[in-house]
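Below are the structure tokens for one structure; questions will follow.
Shown here: the complex without one of its protein chains, the others still in place.
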Amino acid sequence: MEFTPNSLLSFAESLWPINRSITGAGVRETLSIIKGVLPNLQIHQVETGTKVFDWEIPKEWVLRDAYIVTPKGKKICDISQSNLHLIGYSHAFKGKMPLPMLQEHLYSLPDQPDAIPYITSYYEPRWGFCIADEERKLLESGDYEVLIDSDHINGFLNYGELIIPGDSTEEIFLSTYICHPSMANNEISGPTVTTFIAKWLSELPKLKYTYRVVFIPETIGSLTYLSKNLNTLKKNVIAGFNISCIGDERAYSFLPSRHGNTISDQVAKHVLRYLDPNFVQYTWQDRGSDERQYCAPGVDLPIASIMRTKYGAYPEYHTSLDKLGTVVTSKGLYGGFKAIKKAIEILETNRNPLVTVLGEPQMGKRGLRPTLSTKELMPSIRLMMDVLSYSDGTNSILDIAEKCLTQYSEVFDICTTLSDLNLIQFEN
Amino acid sequence: MEFTPNSLLSFAESLWPINRSITGAGVRETLSIIKGVLPNLQIHQVETGTKVFDWEIPKEWVLRDAYIVTPKGKKICDISQSNLHLIGYSHAFKGKMPLPMLQEHLYSLPDQPDAIPYITSYYEPRWGFCIADEERKLLESGDYEVLIDSDHINGFLNYGELIIPGDSTEEIFLSTYICHPSMANNEISGPTVTTFIAKWLSELPKLKYTYRVVFIPETIGSLTYLSKNLNTLKKNVIAGFNISCIGDERAYSFLPSRHGNTISDQVAKHVLRYLDPNFVQYTWQDRGSDERQYCAPGVDLPIASIMRTKYGAYPEYHTSLDKLGTVVTSKGLYGGFKAIKKAIEILETNRNPLVTVLGEPQMGKRGLRPTLSTKELMPSIRLMMDVLSYSDGTNSILDIAEKCLTQYSEVFDICTTLSDLNLIQFEN
Partner (left out) sequence: MEFTPNSLLSFAESLWPINRSITGAGVRETLSIIKGVLPNLQIHQVETGTKVFDWEIPKEWVLRDAYIVTPKGKKICDISQSNLHLIGYSHAFKGKMPLPMLQEHLYSLPDQPDAIPYITSYYEPRWGFCIADEERKLLESGDYEVLIDSDHINGFLNYGELIIPGDSTEEIFLSTYICHPSMANNEISGPTVTTFIAKWLSELPKLKYTYRVVFIPETIGSLTYLSKNLNTLKKNVIAGFNISCIGDERAYSFLPSRHGNTISDQVAKHVLRYLDPNFVQYTWQDRGSDERQYCAPGVDLPIASIMRTKYGAYPEYHTSLDKLGTVVTSKGLYGGFKAIKKAIEILETNRNPLVTVLGEPQMGKRGLRPTLSTKELMPSIRLMMDVLSYSDGTNSILDIAEKCLTQYSEVFDICTTLSDLNLIQFEN
């Protein structure tokens, strides 16, 4: 597997057709594809009925077939055409009924007549079908045959976990979810980018921090993971990101941690500001993914979200229109990958420089300042002098970059030069 | 006595005719009327000549009669017509004098020709009359007879104090003044609203805090009260309000405590924001009532002011035009009553919620979230999730309401629901 924008899209395509739910075969199939790229991925299982905080692991949903046959004999709402046609977690049903009775089990979006909505009913037994509103309007009267061949069985909730060891026991935590059926931005983009980030990290010769990467069902999965690892996470995790909706080209977005001022928040905002000065800044009250659990009171992990276009903020969200190729693109995925990669590079290299000399060092004798003193000082030299001036041990490289309204990499490069000259040392 | 806007105005009317000054019969008569509604009111007296901090209790002013007779025999500036006609605390005088000499003892407002100004001279012996400028202009030349039948005698400064016990020894302190003659907003509105608030509190079955309500002459009275109760007040008072100018309909106003960030300030601003988004925010430098004493350095009580139109900020202020019916109305008084009541209700019920579960609770199984998961979350559910998310023990209900830009009562109701479900408990 090579790192090209296209390889991201190809991998996303391999995840597309699987009919995922919060438990069951879809999750396992997805994890198996990811393990193909990340051989060290550990796949865990937790039994149906296990208590996780205020919740309980539900039964597995086994779905063999589901469709409707119209009075004229046409097969519609066939899950082999789109796995969004059936309400997620529907119980089994077989029967014949007139259109008015069927209508009570149909869901469509009048405002988006060509979209099949995505609907689930995990915690109340139900059956129902989702259909494009324009198709629903054409249904003739008469009797419809309905078939849902499904079971709810005792089984497992599965998730994948990859630990990539670094020099420190301090950890960066990355989490993405694998529980929605065929939707591109609000599902497949997350595990795709996260898989490639994990692969990139695995191949680096040296890491400062240990990385903990999890592929989990949203909500019940993150709660399960927290319930099994809370103490370790609270002890070790110093930063992290929830990775979701990271594959379209239309925007970059940031959603803060609950406390809003962690290093994850600072890094995410810095990265996005330089990728796209118009990136969207959400607040904690706009949250909607697993940061709800990771940042809950008493959990309080420093987890922020770097996204492209956020869940709920684009019209195709939670419908069959959230597709690969149209919504999610090579370029969109690659932009998301770059943003997370850049954030991690900053976390890995950010340190507090401290000047080793009192007063300004003599830059001229080191060839770092023109020996001819004229009216003006070049901006690059001025920036170097500013970096030295802020290198008092209390500011990190990132802090200095923000004080100087400069990109992290510029200040980092200057610090490398200054460190090579023994003009600064690092406090941490 | 029933709680209707009209009963507030009726009570105000009963206080109107009394010729109050900082000491004397007018204060006692006023306290007696208030005690008719609040039987537990204690009436205290402090002797003339007693030192209170940098001040001294003055003599009582006894006023029997005062008027002027014009050359043509007409009686003018007769205190039986308006008790503002005589300069407050005027010494006795009887004599005949030509108009030019009388003019030196007349006070009027050329910019408000129909208003009798309110003027006092407590700390320098003087005599004089206040008169509408339009009437003054008509005075004919000739000799005028002047009579002021008054005395300054050793006596007492009086004030009323009501303690309404609550579960806690911590106190809410309410103070209003009773030392001006017949003026409506800048005098009568304060004791009227305060009397009704005290009555409402007295009849509540249960109070968290103890309430200390005082009816005092402004400045010398609050200084006297402080000098006798400073240690108790500093130990027990956790919040409070100075209640003044609270009876007109034209505005709601807020004046902060000296420190500006007490719970009284936070509560007052929250209440007023929801009563009137355009409420007027004054600064400490706009102060002018007993908060000057309660917040003085070394006293430092957490006392803010909730007002309708502030003293000095309306044209009728300190003139005979500050009348019941025109300036002060039923609706104006009732709005002031509601504001103070609401502030007290918040103080009584504000606590710090703490979630009892880790991660988000499962709201669906408690019927608090639709079991069908579709594209959008209802705002009411979103607010409940926000409240849970901020319930980390560091935020009060009021803090959460402000973070969510929501009224206190909405968050309070949600906390009640959540507490009934054992999803939160209260830290205090």
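In order of appearance the chains are A and B, and numbering begins at 1 in each one.
Simple rule for what comes next: contacts are C-beta pairs under 8 Å (C-beta built on N, C-alpha and C of every residue); 3 or more make two chains touch, one makes a residue touch a chain.
Note that the coordinates shown come from a computational prediction; the quantities given were computed from them, not determined experimentally.
A.B. asks: With the missing chain put back, one of A:25, A:275 or A:354 would touch it. Which one?
C.D. replies: Final answer for the missing-chain contact: A:354.
A.B. asks: Of A:6, A:362, A:380 or A:416, which one is in contact with the hidden chain?
C.D. replies: Per the contact definition at the top, the residue touching the missing chain is A:362.
A.B. asks: With the missing chain put back, which residues of subunit B would touch it? List them for me.
C.D. replies: 52-55, 87, 107, 109, 117-124, 126, 219, 222-223, 226-227, 230, 258, 284-285, 287-288, 292-293, 295-300, 312, 317-319
A.B. asks: Considering the whole complex rather than only what is displayed, give the residues of subunit A touching the chain that is not shown.
C.D. replies: Output for subunit A: 354-355, 357-362, 364-365, 371-377, 382, 385-386, 389-393, 404.
Please note the rule applied: only the chains that are shown with their structure count from here on.
A.B. asks: Distance from the CA centroid of subunit A to that of subunit B, rounded to the nearest Å?
C.D. replies: Distance between chain centres: 56 Å.
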